[in-house]
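Every protein chain except one is present and positioned as in the full complex.
Chain nomenclature is as follows: A and B, assigned in order of appearance, with residue numbering initiated at 1 for each chain independently.
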Amino acid sequence: MLNKIKLFGQRNKQLLGMIGAIAVMILVLSITVENFMTWTNITNLLAQVAPIAFMATGITFVLISGGMDISGPSVMAASSVLAVAFITSFEVVTGVHLVIGCIILLLSGGLFGLINGVAIAKLKMVPLVVTLSMMTVATGIATVLGGAKGLPTIPSTFADIFNKYTIIGLLFVITWLLDFILTGTAFGRKVYYIGNKEETAKVSGIQTDTVLLKVYILCGVCAALAGIANVAIISTARASMGPQSQILDVVSAAVIGGVAVNGGKGRVRDAVLGAFLIVGINNIMNLIGVSDYYTTLIKGSIIIFAMGIESIKTYYSSRARA
Amino acid sequence: MRTKKFKLDHILQYSTYFVLALIFVVFTIGSDKFLTLRNMYTTIFNGGPLILITCAVTFALLVGVIDLSVGAMGYASGCLAGILIKNYDTPILLAFLAGIALATFIGWLNSLFIVRFKMNALLVSMGMMLVIRAATKIITNDKTISLFNLSFLRQAKIDALGGFPLLLFVVIFIVIVCSVVLNRTAFGRKLLLVGSNEKVAKDIGINTDRIKSAALIICGAICGIAGCFWIITLGSVVVTGLISYEFLAIAAAVLGGTSLLGGRGSFYPGSFVGALILLFIASGMAIMGISPYAIPFVRGVIIFIAMYIDSLRYKAMMSASN
Partner (left out) sequence: MEKKLSLQLNNISMSFPGVKALNDVTFCANPGEVLGLVGVNGAGKSTLMNILGGLLQPDKGAEIIINGEKVKIKNPKVAEELGIAFIHQEVAAFDTMNVFENVLAYDLNKWRKKGSLFLNKKAMREEVKRHLEALDCRLDVDTPAHSLTVGEKQMVQIARALSQGGQILLFDEPTASLSDNETQKLFEIIRNLRSRGYIIFYITHYLDEVFEICDRVIALRDGQKTGEAPVSEINKEKLVDMMIGSVVETAERKDVRDKDAVILRVENITGVKFPKKISFNLHEGEILGVWGLLGSGRSELFNTLLGIDRKIDGKVFFGKNGDLKEVTQKELYTHVGYLTEGRHHDGLFLDMPISKNITSSLLSKFASRLLGILNTRRENEESRTIMKQVNVKAVDENMIVSKLSGGNQQKVIIAKWFLKNPDILFMDEPTKGVDVGAKNEIQNLIFEKSENGMSFVVISSELEEIINLCDRIIVISEGKLVGEVEREDFSKKSLMAGIVKQENNYEN
């Protein structure tokens, strides 16, 4: 019995570390802030985390495969704007329109991801460069369609269905599902193989370009999911929903969650917990009364610190190997 | 066989000029107000910060480092200079020097983390950007600072040349100096050697760490100059200053033929023309009355094409060597 616990601890070091950090965070908050441990407050917080967390799940796959995708927030904004533009183009909006709108949201996210994937996996272009361009294009689409004037609001039924409880539940389900796909299916295993050593994966008979294509499509769909959460919050869509700087939060969430930027290591559930940490820090500072900008300072320092640890670890392990 | 590849190389080199010419043609047709001396001067003058930051980031790219903190470094410099002028009545020149010193210092910090401690350049510079933005926001208390003392600098013109802004000489001077350093000094060639093949460069005795650090420090310094230029052209220090300039600058550099992988690139025509392309797209579209929100879209498409051409160039180079 004791052995099993030890084994679990070894295998899930990152998870335990994250849970520990989050526990400390919650402890500090509940002591220093009144009304923190209320149901309303906690659920509000969780719903706030959702968009970043959704994007973090998608980007985990991309990072583990050794790639990069910085178009997440822009794709989220563009897909949301497309969907809301569609929905609000009708005089009378029915439930069917809402459903189709959702489908359009997810499909366009997947489409953007597909374009990224084709350029990266089939045309062998550099991921940072491709997704950088996609970011600008998607931002452009979002601003053109939903720019200064903004789009009209959609019926509140959407926000009622996708209320904070649904979103939290959805996040939970998607996290569990994607984590399982990553760690428990052949597809996920292939992503790890490719991130570990793409050449070996090819020689092993794995169709690397198909796998990578799917990875980027998935990332796009996850960005679209984040869009659903955001649309539910403001009942419309705006280009400013997805500021380009948000990608830094998403990548930080994954990095803090132990996803290696060079690929081959990490888990979806840890990245999502990383998102909690990042947003949690935001809110701690807020509730305490600290300004927004100090929190950005701290976030930046945490990233550099977390990466520093990774560099030191690889440095020592490579010395040991030699 | 070799002459064929030679020609392809030349064509791809001149493609930058070609794109600029194309843009001019398009917009001249689109509006008779485009091809005026006044428009030319205004666009290039207001685009001074972008041109300078592109030159700065080119130094980093030449040695194979992608520095995402360039926009933030420029911003920090301008901020500091602005604050000194407004609140502490510092003589203008001294304030500018202080700003440049600050940016140079940050460039040195970058070199410390990236070259000395061998951390991942992309993420260090991203983190640095975050930290700088946050810190400067705190210091300025998120308020805009108006600087009237600088208007004389902005308005200094040579009427004989149809209103040529005097400060444009500074930009042109810097571009020329950078170009000369790259092409005619040992240091400049060493930058390319290190970026082209760091391992062999080290083997033949080049101090690659020192060259890379120097490149990053120079990058910081030029960003400092860009920041001072920025507050002159704008006449005030705003919180959103130079935001996203890092992505624009890198895109401009790549448009101008600088390789993201290092070892290839130029200041003139390269980065200078690349920046001009992006600037004139915005200028032309504004003159034609097109929605400003479409600008990122058009820029995104051009950048995507440029990246694709760049990857073609790289493939041609690689297959030629086999």
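What we mean here is this: a contact is a pair of C-beta atoms (placed from the backbone, for glycine too) under 8 Å apart; a residue touches a chain by one contact, two chains touch by 3 or more.
Note that this is a predicted model, so its numbers are computed, not measured.
Student: For the chain omitted from this view, which of the shown chains does it touch?
Tutor: Across all of the complex, the chain we cannot see touches A, B.
Student: Which subunit B residues touch the hidden chain?
Tutor: Touching the missing chain: residues 2, 5-6, 9, 180, 184-187, 189-190, 192-193, 195-197, 199-201, 203-206, 259, 263-264, 317-318, 320-322.
Student: Give me the subunit A residues in contact with the hidden chain, please.
Tutor: Subunit A touches the missing chain through residues 184-187, 189-190, 192-193, 196-197, 199-206, 264-265, 321.
Note that only the chains that are shown with their structure count from here on.
Student: Calculate how many whole Å lie between the centre of subunit A and the centre of subunit B, each centre taken as the average of the chain's C-alpha atoms.
Tutor: Chain centroid spacing, subunit A to subunit B, equals 31 Å.
Student: Contact residues on subunit B for subunit A in the complex?
Tutor: Subunit B reaches subunit A through residues 66, 113, 117-120, 122-124, 126-131, 133-135, 137-138, 142, 244, 247, 250-251, 254, 260, 291, 293-301, 303-304, 307-308, 310-311.
Student: Applying the document's contact rule, which stretches of subunit A touch subunit B when the two form their complex?
Tutor: Within the complex, subunit A touches subunit B at residues 123-126, 128-130, 132-141, 143-144, 147-148, 239, 244, 248, 251, 255, 261-262, 291-297, 299-301, 303-304, 307-308, 311, 315.
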